[in-house]
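I am attaching a structure below and will ask some questions about it afterwards.
In this view, the complex is presented without one of its protein chains, the others remaining in place.
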Amino acid sequence: VIVMPHSAAETIYQAIESIELIDPHTHINPHAPASRTLADILGYHYYTELAHSAGMPKEPIEEPDLAPRELVRRLVENLQPLENTSQYHWLVAICQKFFSFQSDRLDSSNWEALYDTAEKTMSAADWSQTVLQESKVRAVFLTNDFDDSLEGFDTETYIPCLRTDDLVFKFHQRETQERLERSSGVSLNGSLSSLRDALRQRFEHFSAKGGRACAISLPPNFEPTLVNEGRGTNAFDAMLHQSESAAPAQKQAFSRTLFWMLAELCDEFGLPFDLMIGVNRGVYASGVYQGQDLYDSRVSLIQYRELFNAFADVKFPVSVLASVTNQELVSYAWIFPNVLTNGHWWYSNTPSFIHRDAQARLEAVPANKQIGYYSDAYKLEFVWPKFDMYRRVLSNVLADHFVGMNGWSEERAIELGHRVLRGNVEEIFLKQS
Amino acid sequence: VIVMPHSAAETIYQAIESIELIDPHTHINPHAPASRTLADILGYHYYTELAHSAGMPKEPIEEPDLAPRELVRRLVENLQPLENTSQYHWLVAICQKFFSFQSDRLDSSNWEALYDTAEKTMSAADWSQTVLQESKVRAVFLTNDFDDSLEGFDTETYIPCLRTDDLVFKFHQRETQERLERSSGVSLNGSLSSLRDALRQRFEHFSAKGGRACAISLPPNFEPTLVNEGRGTNAFDAMLHQSESAAPAQKQAFSRTLFWMLAELCDEFGLPFDLMIGVNRGVYASGVYQGQDLYDSRVSLIQYRELFNAFADVKFPVSVLASVTNQELVSYAWIFPNVLTNGHWWYSNTPSFIHRDAQARLEAVPANKQIGYYSDAYKLEFVWPKFDMYRRVLSNVLADHFVGMNGWSEERAIELGHRVLRGNVEEIFLKQS
Partner (left out) sequence: VIVMPHSAAETIYQAIESIELIDPHTHINPHAPASRTLADILGYHYYTELAHSAGMPKEPIEEPDLAPRELVRRLVENLQPLENTSQYHWLVAICQKFFSFQSDRLDSSNWEALYDTAEKTMSAADWSQTVLQESKVRAVFLTNDFDDSLEGFDTETYIPCLRTDDLVFKFHQRETQERLERSSGVSLNGSLSSLRDALRQRFEHFSAKGGRACAISLPPNFEPTLVNEGRGTNAFDAMLHQSESAAPAQKQAFSRTLFWMLAELCDEFGLPFDLMIGVNRGVYASGVYQGQDLYDSRVSLIQYRELFNAFADVKFPVSVLASVTNQELVSYAWIFPNVLTNGHWWYSNTPSFIHRDAQARLEAVPANKQIGYYSDAYKLEFVWPKFDMYRRVLSNVLADHFVGMNGWSEERAIELGHRVLRGNVEEIFLKQS
């Protein structure tokens, strides 16, 4: 019997596959972290939006009060054109790993049996614990509204992260203002100090509850700058008194004012500030839920020049939406001590973009500044297949570039893999500063 | 004897190489589809512009009344610096396939024999049929002027496509206006309805003659929007009465008005609207014929947001000129049901750009929305080598990513290859809607 030796890529993969993960960005609901039926899995926007893109109307997907089994039936009938996508690959991987699915295609001949098996499996009381364990996941970061009470869950496993999009971009809405006043207990009296007090109360709340990061997603045209006190007060006044009808220039000045305060508070509270740069919301307004956002790839990190210079002590893990911005990210992380590379986001989260982006980072960004990956998952079941896609690509880059071209040992390549997969998440987010 | 098994890439290539093609975009002249001498082949702008770029003056190339043999002689003397290019690779492939050429270099020692063989071969009465047959090409789409009579050729083999650049971008020229009036029989009286009537007559004509698509190439700064009736009428008036001297803002408003009408007519007539986005004409004004156009790669599909939202029932096969726009194309095709990926255009039509662009599409765009390739050929002989370059790259992607990384069978990978190479062309352009 001839035993073929593992390739370097396979050896490295096996080693990094065993690393226990901390997922530094998800949208998991800590009160319902895992799925209950296959509808929770197939209802993920990647499947609904791709099925819709391939020709399925929106109405049968979003019909009110639709039973989960019926949603799955309808979607399964429309999956065939998606079989080539990486997203479909995650789906089959989940079914195989967690529900003993034997096929590599989900279709009308096999979905019902799968549905039943999945439902039964997921009904176990400790299902979410099982998923975490089988996925070798120790903890996941959440995406919490600024007025989240952060109560009723284990913050060691489900780590709070203060998401601030509403504050920066929806503050002209009366509802946002009221949510901030209510949750902070601070009355917004028109002075910027009242606003700062309210925000600081929220940072105190998050810090007390184990929050480990502040995060925001940003449109391509956003350019954070320091707005002077008078201009900022004026803009704040317009938000409070004109609300939605405030002039665009006022909204922009206010967004910059509040964003800058967040950066100051990240500095004060020692929190990394995750910047997810480049998304335009609602570009396809008739799309399915969460399947409407796109982008203009003409964005540059030069827009963040003033921010990166002003906050030398704040760590900015940066995600870019389009691969075309990745080289700028590599260069800015190579030069600015406070700029870090963070994961492979959304439209760049497919193998070929991950490959080229990860390799460029590994060649030029200091190893301690690279957060390899986050799942962005809404349900725990997705953490594993998404990370596994990344691990496959990472193993190939480590094997080809570092072992093959640079002559590294496999052990050394595995160490680098560990660092970007796990070590840096601890160093950057979890170490007490 | 040890027989080496074919690699997956080779097996897949062999299978997809046998697929009969329908080429969804060419510039073939149906009245003279094939070449008559080697000058028709070497006179292709890829060779004249590259020879000129490498140092050959324009004058000896474009001397009036130059005999074909003399043109070939002059160009052959200047081909050496081009031997590395993909375009040269097509040339040698054509000579080897069709004219029994034995060398892999075309030079002063062998061009005359080749010229004679080629001339003799091409003089056969059924040469164009032979080329179609040896190239396994069933039909090719044309690029027809809006006032083309579409008579005198077999529209099953040479499928009409209504090209609209002149209408949208040259309507300030008196000649264009007259061509439209003459061909449509509609008098342009200054009302937008007269314009619409004239255009509709052209759509009726093309549909009656088997036209299957409308197409246009667009400069990087074009942004189609709905122009209101009053503004549009005003702009139309400026075109009719001021012609070339109309203000740029009037020309722009008119371009948008007419473009929008074309989209409405595509909707009404059920025609896909091919958008070829990103070219600047005449950047190198002293260049050889058809070798003067370049681009500004700072273009975004966000410019087409209003169009894609307004015409949900029109299929928009989109080609982008620069690979940097490919990720946007992938993302927009992933989200918008009416946006399709279309081929690898012009400056992106070389193996490494095709590889990265095709792989990104295959990983994330539903399989039924990808038109893999078109040749853009001016003469039939070029359909084969261009498609073959694409097939080689496609086979590698299918083998490496789908068979290798995703664990697909070769059969399944071949099915996907068939779909993007042939199946989708029929589904998208030829199925009666």
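Labels A and B are assigned to the chains in the order they are written; within every chain, residues are numbered from 1.
The criterion applied here is as follows: contacts are C-beta pairs under 8 Å (C-beta built on N, C-alpha and C of every residue); 3 or more make two chains touch, one makes a residue touch a chain.
These numbers were taken from a predicted model, which means no experiment stands behind them.
Of A:180, A:324, A:380 or A:393, it is A:324 that touches the chain left out of the display.
When the whole complex is considered, the residue among A:124, A:312 or A:430 that touches the unshown chain is A:312. Residue in contact with the omitted chain (choice from B:54, B:124, B:312 or B:430): B:54. Listed residues A:208, A:364 or A:430: the one in touch with the omitted chain is A:364. Not every partner is drawn; the one left out touches chain A at residues 298, 300-302, 305, 308-309, 312, 324-325, 327-328, 330-337, 356, 359-360, 362-369, 401-402, 405-408, 416. In the full complex, chain B touches the hidden chain at residues 49-50, 52-55, 81-87, 89, 104, 280, 283-287, 291-298, 322-324, 347-348, 350-353, 356, 392.
Rule of thumb we're sticking to: only the chains that are shown with their structure count from here on.
Centres computed as Cα averages put chain A at a distance of 39 Å from chain B.
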